[in-house]
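Structure, as structure tokens:
All protein chains but one are shown at their positions in the complex.
Labels run A and B following the written order; every chain starts at residue 1.
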């Protein structure tokens, strides 16, 4: 591990005023080894820059294999985008934002492990089209020009974040509808995101899993856990408050269910049941005896819990495979 | 305001039989000023027509700035589509339908403010493809031709309504997955439609808001209100009955929640709770005392309400910041 936080060579696209709309970094690096880091700092200034292809080529010859993928970009006309981040500070430019999003989707950085302050302020709003990105305020004119020329211009999205699969497809994943996974999603090997699944930036899966629900910004899902169809994980941006939601391993969030509290391992929320931090929950022990009534937030992070709604009386119940004493101790530990 | 209801110059695409598949109106007008209206009625007949480019150009020279955007369309080969609607009657043709849908998405007409009778009867079912629109019954043959020619033909949608962003991108909006917003959606400045958001024609937001749920046909959402992930607003087409649903300002419909009644301002429905018109609701006053039990429809349109399901007994409760007397008066006023 070197003193450099991250480095990448890539290609950017621009609007008619010369503003950067996106950056593509096919081989981003985090903490490059000291030898490579020395080459980088000797050749490129800190920060992000548009750099002549010849200057990049000179570096690539010495950098060798780690940047072989990026080397192909030199073939295109015009300058390349180089980002050298000496430390993980707040986002200061569009290329810096794209580099950190790439690190997440390349599985080089885990969600919540990077400083993403100011990312919304720096990312421009872009129309993502079949002709590539256009500034949001230039796309209406482009629609007219395409019609006048007898061409079809398809506008897929108008957003600050592009979809991940136009930048990187991590190994061992399936994504049924790629328009629902933003660049900056972290998808573990063996993850399947079905049509109803959705993964925001700075969130995702840590291992394999079947994702048919929504992973909000900042939320992580442990290995071997499944999100049922249209299930919901509350994000800090969308009313979840200060608690960052994480789901442990071997969990199942049922279809149309949801959680506003983090869960430990081997937890299940039955289909259709939504647990918010304030939900009153009746806790039952391994014999089905009532232990106590708590707010769901007191169960945050605990393992081996089954949440369901009792259809005979409407109560939200939490069942477990532990006895009443062990359960009570854990509840107090979590308070 | 003039006697003319609306006017637009645009471009249409056709199937192999010469039937109109779509119309693009980059600069539609509602109630053009009297001087311009006089020019329009002096130059074009009422109704919708395919008009020679030269005849349109002669008009454009005199019409000036209001149609500068449409002027670029004259560059393309073939006739242009001109619609002159003297009044807001039932839909009588494909161009009339497209003009009224454009007026909504250009923020020139509010949802439920126009006569849209017969719109389903007039709009053809279209395959929206990477080659542009094709008649639904001609697309299978096009798939064979594309394969035989070694080309990729992508079919995005088979529907009477196209997606909005291929016709107009209103200022100040973000739409994460544009395939979920139909032409005819009305999106206020500052609206973000996330991946799970969906906006039908003749519905939408009146100001800024975060839309992660579904806005059904006819439904409007006031400024500063948020629809949580996969939340539902019941439409008149889909079982909501005769009540047109509207959500006031500063409301929050939680994730996976839903409403079959209109809401006033500053209302919240907790995540996962679905209120239909027939739902029995226990109304509590500012002190948490039970005021009465009502059907949810009796609370239609009221402000400052919080709906939740009590996890300890399964009751749907409506809490408020008002005292019992004030609340009772309002309930009677709504009956």
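Definition applied: contacts are C-beta pairs under 8 Å (C-beta built on N, C-alpha and C of every residue); 3 or more make two chains touch, one makes a residue touch a chain.
Just so it is clear, the structure is predicted and the values come from calculations on it, not from any experiment.
Novice: May I ask which residue of A:138, A:177, A:249 or A:286 touches the chain that does not appear here?
Specialist: Final answer for the missing-chain contact: A:177.
Novice: Given the contact definition stated above, which residue among B:66, B:118, B:276 or B:328 touches the chain not shown here?
Specialist: Here the residue in touch with the unshown chain is B:276.
Novice: Would you mind spotting which of A:11, A:30 or A:102 touches the chain that isn't drawn?
Specialist: Reading the full complex, the residue touching the unseen chain is A:11.
Novice: Looking at A:19, A:62 or A:76, which makes contact with the chain not pictured?
Specialist: Residue touching the absent chain, from the options given: A:76.
Novice: Residue by residue, what part of subunit B touches the chain that was omitted?
Specialist: 125, 127, 130, 136-137, 139-141, 143-145, 147-150, 152-161, 179-180, 182, 198, 214, 216, 230, 232, 234, 238-239, 256-258, 260, 272-274, 276, 279-282, 293, 296, 309-310, 313-316
Novice: For subunit A, which residues reach the chain that was dropped from this view?
Specialist: 11, 24, 26, 69-70, 72-77, 129-132, 156, 163, 165-169, 171, 173-179, 195-196, 210, 212, 226, 228-230, 252, 254-256, 270-273, 309-315
One rule holds in what follows: only the chains that are shown with their structure count from here on.
Novice: Hey, how far is the Cα centre of subunit A from the one of subunit B, in Å?
Specialist: Chain centres of subunit A and subunit B, defined by C-alpha means, are spaced 30 Å apart.
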